Structures are given as structure tokens and as C-alpha cells.
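A protein chain is absent from this complex, but the other protein chains hold their places.
Labels A, B and C are assigned to the chains in the order they are written; within every chain, residues are numbered from 1.
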Amino acid sequence: MRTTSVGVFKIATKGPGDVSGLMSLIGSGAIDPASILAILGKTEGNGGVNDFTREYAVAALCAALAPKLGLTPHAVEQRIAFVMSGGTEGVLSPHITVFTRREAERPANMSGKRLSIGMAQTRDFLPEELGRSAQITETAKAVKAAMEDAGISDASDVHFVQIKCPLLTSERVEAAAARGHKTATISAYGSMAYSRGASALGVAVALGEIAADVRDEDVLRRYDLFSKVASTSSGIELMHNVVIVLGNSGASASEFEIGHAVMSDAIDAAAVTEALNSVGLSVGLGAPAKAGREFVNVLAKAEASPDGTVRGLRHTMLEDTDISSTRHARAAVGGLIAGLAATGAVYVSGGAEHQGPAGGGPVAVIARLSD
Amino acid sequence: MRTTSVGVFKIATKGPGDVSGLMSLIGSGAIDPASILAILGKTEGNGGVNDFTREYAVAALCAALAPKLGLTPHAVEQRIAFVMSGGTEGVLSPHITVFTRREAERPANMSGKRLSIGMAQTRDFLPEELGRSAQITETAKAVKAAMEDAGISDASDVHFVQIKCPLLTSERVEAAAARGHKTATISAYGSMAYSRGASALGVAVALGEIAADVRDEDVLRRYDLFSKVASTSSGIELMHNVVIVLGNSGASASEFEIGHAVMSDAIDAAAVTEALNSVGLSVGLGAPAKAGREFVNVLAKAEASPDGTVRGLRHTMLEDTDISSTRHARAAVGGLIAGLAATGAVYVSGGAEHQGPAGGGPVAVIARLSD
Amino acid sequence: MRTTSVGVFKIATKGPGDVSGLMSLIGSGAIDPASILAILGKTEGNGGVNDFTREYAVAALCAALAPKLGLTPHAVEQRIAFVMSGGTEGVLSPHITVFTRREAERPANMSGKRLSIGMAQTRDFLPEELGRSAQITETAKAVKAAMEDAGISDASDVHFVQIKCPLLTSERVEAAAARGHKTATISAYGSMAYSRGASALGVAVALGEIAADVRDEDVLRRYDLFSKVASTSSGIELMHNVVIVLGNSGASASEFEIGHAVMSDAIDAAAVTEALNSVGLSVGLGAPAKAGREFVNVLAKAEASPDGTVRGLRHTMLEDTDISSTRHARAAVGGLIAGLAATGAVYVSGGAEHQGPAGGGPVAVIARLSD
Partner (left out) sequence: MRTTSVGVFKIATKGPGDVSGLMSLIGSGAIDPASILAILGKTEGNGGVNDFTREYAVAALCAALAPKLGLTPHAVEQRIAFVMSGGTEGVLSPHITVFTRREAERPANMSGKRLSIGMAQTRDFLPEELGRSAQITETAKAVKAAMEDAGISDASDVHFVQIKCPLLTSERVEAAAARGHKTATISAYGSMAYSRGASALGVAVALGEIAADVRDEDVLRRYDLFSKVASTSSGIELMHNVVIVLGNSGASASEFEIGHAVMSDAIDAAAVTEALNSVGLSVGLGAPAKAGREFVNVLAKAEASPDGTVRGLRHTMLEDTDISSTRHARAAVGGLIAGLAATGAVYVSGGAEHQGPAGGGPVAVIARLSD
């Protein structure tokens, strides 16, 4: 059996174009650029359709990594999975998390399953397939392929599935119309939700969290259908889904471990606590972590609950014409998670359609085991 | 000695103009309108200069209370202290908290100090006095008068001092200029911070938290000078400060108690926990409160730390031209407090200049004692 | 034949709650409160779902007019048509335009048709009827009734039809769902567009601008179907449409006249010029109006063209997650109209679905004839 070692490096950034931290770690030999599999980032933009900080960050990283990898910037973008989540509202602090993977012997005395990472892609979608069953089915296939790539066979060992998925633009809507097809929505902003939602349902199908017979009309309607570990982000730069599975595997020699819980709503402090505990970390609250365990990052999704309430009380996120609800939700959930994790450098991403229950979302925690 | 009973009623609202909840409690006899001393509210606006939800809420409440009190709406506004904090970002839920006070015998077997409330006002300020030592000194005098009104002699029994203070408008700046005086700032938005800051320093002077020799140039500069219990909000509708002191007193027969802590930064979960514990409530985290103690409300202030960092990590609140930093801060701190208090109906107000340490703020909790 | 005299009073406001200008005109006898038929206003809010300045302005006006009319504020709201358009972006200046009507002899020597105004209402709509053919058909009927009320029989004499229409809220969507019906959209913000669009199509049907066989699926899709004089605004406070027809009539003794043109896109300076010219006003451009003609107000609708371009060049209004496209459009079209009319106190309202061609909108001008 192939055994791998997965590394996780969290690096603060000074702006979307700042690559100095990563370059410094490569320069010191701490990171072998050839081992970089994926980079998840929080950038300063608004997380909406016109958030150019995401593509700027990717462009800057590709330009910087190109000479290190002997590739063109474009080839770097094909090789490494870049997932930039725009929006560092409130106390959220811009940073990137670099995931590396290399073949490695697993020490005989290593105990327990360790962090593993796997990747796969779907085929390109047609505009009219976005937010519908075609996207769900193809995503489910890719999740299974990514699990295999990660050396994970048991769905319960999967703790976070990050997906990058397409969105609709006016051009894409018109292209579909020209072929006689109607897209799920004609709004660019609205299509982000459809694509995220269908992708998350694909994860749920793959992991057996829901039955496979999801219908087009269930997307963004049947919020009782969801995955507890899916995190999906839509971007303009691709027409297929990129799937990254994070879990624990006996074939991993990593010094990291991942666990998760599900926030049932946006103020579910208990779930954040449970997720921290699941990897041996005590609740932040200012207290130090358990001996031999070091906090690395939280990966979570946030959204304004679609019924307009949190625990029976009205929220105003969905009716604010000045600030999009995704910005509100990231700020609030980011505030809670940062408080419990004792740091603002956490990955909290907006738009949790079918990712956790309505108004809630998955929350995963990565810890380093130093013993 | 005069003994009083203070009541606290938290009422959800459906909009800034919604007075139905209060009217219903008056109708049922639960609230005697003549006993209403102050109403603190969270309204839906942006909390900035053009937040008209605050004056709309006050207008609606005054119009509704006028016939109940046999007064004109204008006279109601003079009689009751209305403090509307605009901005229900994130999970914050619009509501009002009504404070009532009436003379009452304190039962012989009542134990401990109980919630007491006192009020006082300063004289009207000149525009050029705002944000400067005149405002500090006059506010300090009013705080002492309000303590006396509350039957509190020991500064350590004061747990929250809510102040309503003026701001500058173009007209006020020009009026000062016409008399040959320069105001602290010519920006309306900027003057809100100056007025809040000087008012908070007045509280700190009154309670002996800092020395009385604060200079004009210390305002919004020397952030090591602050009060741990001041909460100040500026509004366009007045030119004097209204001071409301909330504390515990042996002369109170109230069934409520108040306590507080100080958040040292925007993610200080430990301080929120300490404040909840101080009135016998266990940390929210989904757990039920201690027997005989019921959570009523949190009163807290939030701000973006002026040095641009939280625990050494960069935040982006001060550099966001799309969302004002006060909105960011309310959303994030509101998310944390709502998570720990298990409800979004908490009073989290923005702009914490000299209210708690830079980037932090006071957090008070009111509990009802049912035993 | 009944002949009427219609008065038009444009009054600057200092805030959404400012009624002092109107009260002053009533006090001086310039306006008889009993003659007030409709008040159109531009208020300071964002024009979106959470724009409370509109209801605040209406509440303030009703409270102020109630004693003058010997009615309760609620009865005032039933009697007078209040249409508040939120959003004074850019140079737009907050103001109200008061329309009065009274029976009056038409002088024998009066020449030409003069400004006339008529009103009518539809029945209440069910939530699932909004944005669909039921709303179109009922609106068309009400437009004809309002024309009759205005003494206008020829559709070409109608120059502006202002409609106030409902929107969907979560509660309304759920009420429909509980009865087994799906609404046109589940988004509150999105429903504003549907309701405005269907109402405008109702005007087009009534005036013979389009055929009567509009289908549900044409709304917000077939933008080649539109009215050249419809202006529709949705608000949360009603479930029926209120229709105000403005035109010229031989039965009017008014000293005012109205004309209109249609902006084919958001930069159609020629159409604004044509509308000014149509009532004898020369193009603003700093030049004085024609002798005997005085500019009163422009009534116009603005929108971001749904195809994402203006004269072939890309605009970014529809992809801005920070500022809603309606705010962008009001600011830009308001800037153009204010430039040509030489004042920012013009009524430019957002959301022009089926009101003028896609990306354009109606532009009417009212002038006073002093000769």
C-alpha cells in the first residue's frame, strides 16, 4: 500500500498578492514546492461575483511558483488546487493554508489514523447542468475518486470535502439559451448558490448521507438534504468541479489529524467545541491546548439561515440590501469560531447551501500531534 | 432610605416601527407605562450617520406611549431615556430592553445587592466642546449624580454606564466656526467617535478608573485610558449627554442582578464567560443556566482594534471602504456573544473608543433570580 | 363634465421624518390638506428590502396630517396615495412632491390640455399572484379606472403611471406554500422586481402598448414587452396595487402640464432633452427655460440594463456584491437628469423592469405655465 505524508502550513498574508510567506518557507526548505497539492486561502474581497482578490491571489501564487516548479503560471494553476474564499469580515485574518503530500514510510510505532488528502475532478459542465442533477452525479463520482486517491475507504473517515465549482455568467446563460436550454437561474450571483448546493449534494450522495435520487427541484429547496462535511465555493475561472477530500487514514504518516462536527445553526458554540475536542484540543476560551496537540486551523462554512431566524429569533441578514448575507454570516460565525479557537486566522467560508443543516454548516479542525 | 424595584423586559421587534410587543405588555398590566425609565434598543439600520431607524424607533415609541402617559410624544421623549443602537449585523436580533423603576419595599429576607438604575444629564454642549475635556468633565459629574439616583455609593457596584451623546453636523461645525472656534473634527462620522470617546473618559474619571487630568489631545489617541463599564452612543437628536447607571444596590428590591467583565479584544471568549458566570449563569455553549438563574440580556460594546490586529494577526475592518468597521465589529463580537449566550437577542453596540481597552470593550450581563 | 384643478408642490426635506415644509405650506394656506391626493417622495434609504425610510416618511406624514384632516394616522394612509422611492444616490436630493386636486371651473380662455390626475386600486393579491398574469390583468383594469378618474380617454394623453405594488416576504411565501402554491420567487428582494414588472405590463396592456396575452413566463424575460409611461415601486405595506395616472386633459384647469419621452438606455441624454422640450422647456445645460414655462420636476425610472452592457460597452452594476444595481442605476441616471434639468431635486426611481426598454426607462417632465 502506498503511504503518504501530508503537511499543513498556515501562512498569514499581507494582501491578496502577497506570496512572501510561502516563498520564504520554500526558500528555507520547509516546503518542497513539488509537494504542494492544494492551497486554501482567505482573501480580502467581498466573496461575491466581483471579488477579484481570489483570482489575483491565484495569479500571484502561480507566477511565484512557476519558476520553482519549472512550469508556466498556467501549468501551475492546472497542477495545484487553489481554493480562494473571499471575505475576511470581522476578525477573520487573511491567510493561506498550504497542503503538501509526498510518499513516505509510515513509522511502525505511529498510532491511529492520520491526515490524508486526495483529489479528483469532474468533466466540464454545460451551463444548464449547473445546480442540477448532472452536477450532483458527477460530483459524487469525483468524491469517490478523491477518497481513493486519499487512501480512505470508510466514509466516516472523511472530515472535510472542499469543492471548487463553476458559476454562470451572462455569456454562459446566453450560450445555453442559444442551444435552446434554460439554466437554473439567469443571475450570476444566484448561480453561485445553485452550483455550491448541487456540489454539496454530490458529496452527500457519495458519502451515503442521503439517497442518490436527488431531483433538480430539490436544489436550494429541500434543505433537509445535506452533507455534514461538504464545503463548496464557486468561482468564475472553471467549468468543472475540483474535489479535495480531507480525512484520516491508516496509510498516512502525517503528523496532523483532522476531525469535525456540524453546526446546527450560526451560534452553535457546542459544535465548535466538539470539533476542537475531537482532535484533542480543549475549547479555546484562552486556555492552552492539551499537551502534545497544537491547533492548526478550522475549516468551516457559514450562512444566513434561509428561514430568517436563529433559534426562533429574527435575523436581518437576508433583507440587507447594503451587505450581502454571506458577508454577514462569515463575520458572525467567524467571530464565534475565532473566539473559541483563540485566533482570527481560521478558514470560514460563506454560502453553506446543503452544507450542514439550513443555517448551520460543517466545522472541521486540524491539529498537529507533536508527541 | 428610598428603596426601589427595577424591572427589565426584553421584547423582540418586527421592525424599527414595531411597538406591538411593548403595547401588549402594557395592555396586560405587566408593564406600568409610568414606571418606564429607559429603553435600550437594537434597530436594523447601519449604525452610522444616516441610520434613520434609531429616530424612527424613538418616534414610534413616543407616539405609542403618549396616550398611555397623557403626554405629547415630545414630552415622552423628554421623560424616558431612549438609547437606540443601530446595526443588527450577523446574528444580532432586533429587540428593545425596557427598564422600569418604582418605589418598593425591600423584603427582609432578600439577599445580596440587586439591580438598580439611576439617571442624570449634563448641560448642553457647544459644538467645540464635543470630544474634549469639557465633555469629559461634565459627563463625570453626571455619572456621579446618576449613581446617587441609583442608590449606589461604591464605584465597584457600577457594572454598566450607558451614555447617549451628541455628534457634529455640518451646521454645528459651521456655527462653531462662525464664533471663531474649531471643532475636534469636521466630519460628522468622525465626530461620533470623538463624542463617544470623551463621554467614556468621563465615566472613567467619575469611577476613579483614571486620573481626572485628561487632556483634549488624549481623546482617540491615548487608548490606555479607558473605562471598563462605559458604553456610549452618539446621536444627532441631542446636544447634551444622558447618563444611565446600571449597578447593584442594597437598596434595590429588584429580582434582577447585573455583573460585568472586560473583553480585552474582540475574540475574548473568556471575558464573556466570566461576565455570564458573575451573575450565576453557566457558559452558554448550549448548556442550561444554573438553577434559579435566568439569562436576560448582554450589554456589550465592540470595535475594530485601532492597531489593525487581533492577537497579532491582521484584521481588515479599518481598511474596508464598503462596510464600516463598526458594522464589522458588531457582527463579529455579536457572533461570539450570541454563541456563548445562546441567543442573538443581545445588545452589542459599536464604537468602543475608551470603552474597555483598544479593540476590546465592556460586557455586562443581566440575570433574573427566580429563587 | 367635471373639471378639476391639479396642483403640484415640490418640497425639499431635511430627513425622512421631516414634515416641516409641508406643514408650513398648509399653515400659510398654500395647500388645502383636504385636497391632497398623492405624495411622491425621494427618501434617503437604500431603496431595498430593508429601507425603512419609506415607511418612516409615510408614518411622519400621516401623523402630521391626521389632525389637519380630522382623521387617525391610519385613515390618512388609506386616503392619500403615498409613494416613497428610497435612494438618493449621487446628486439626488431628498424631497416630496405633493399633488392636490379640487373641483374647479376651467377658464374659457385657457388653451390646451392641462395636467390631470386620477387614481384607482386593484383588489388584494394572493402571494402566488404577484409577478404573474393575475397581477397584470387586475392592474390593467385599475389603470383604465384611474384614466376615467382623471378625465382622460385617449391613451396618448397619459404621460406617467405611477404604481405602488406589493412584494413577497418569508411569511407570504410560506402562506402560499401552506396552501400548496409556489410563488414566482422565494426571495424578498427578487419579488420586488417581479411585482414591479407585472404591474408595468399591466399598464402596457391597458394603454394598448402591447397585446393582452402576456404569459407568466414573459415577466422578467421578454423585455421587448414594456410600457413607455409606467413607473412601479414595490413596498411591504400593501397587498394590492395603487395606480396613479398623470396626463393632460381638456377637463383640467391646472396651471401645470406634463410630457414624456422614453430613455432607450441609461445614457440617453436625447430622450431627457426631448421630454424637457415636450413641455416647452429648453435643455437645462444652464440655460434658462422658455418664457412662461417653469420647470417643476422630472419623474423617471432607471435600471441597470439586464444584458450587462450600455451601447455595447460592459457595465458592472449587476455584478457588484457591495452596491445593489438599483443604487448604481439611480446614481448614474440621476446624475444625467440632474445635469440636464439643472437640479438634483428630481424623482428618479430604481427598478425599471418592463418600464421602458431593457436598460432604459420612462422620463416625464412637469412644467408650470405662468402665462
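A few remarks follow.
Note that a contact is a pair of C-beta atoms (placed from the backbone, for glycine too) under 8 Å apart; a residue touches a chain by one contact, two chains touch by 3 or more.
This one's a predicted model, so the numbers in the text were calculated from it and none came from an experiment.
The chain not shown here is in contact, across the full complex, with A, B, C.
Only one of C:Glu129, C:Asp218, C:Asp322 or C:Glu353 touches the absent chain when the whole complex is considered: C:Asp322. Interface with the hidden chain, as seen from chain C, comprises residues 12, 14, 44, 46, 88-95, 266-270, 272-273, 284-286, 310-311, 313-317, 322-323, 327-329, 331-336, 338-340, 342-345.
Taking the complete complex into account, residues 15-17, 44-45, 50, 52-53, 55-56, 59-60, 63, 322-323 of chain A touch the chain not shown.
Mapped onto chain B, the interface with the missing chain covers residues 46-51, 170, 188-189, 307-308, 316, 318-322, 324, 327.
One rule holds in what follows: only the chains that are shown with their structure count from here on.
With chains as nodes and touching pairs as edges, the resulting graph is complete, every pair of chains being joined. Residues touching across the chain A-chain C interface largely coincide between the two copies, over half of the numbers being common to both. Separating the centre of chain B from that of chain C, both taken as means of CA atoms, is a distance of 41 Å. Chain A and chain C, compared by their mean Cα positions, are separated by 46 Å.
Taken residue by residue, chain A touches two or more other chains at 46, 316, 322, 327, whereas all remaining positions touch fewer.
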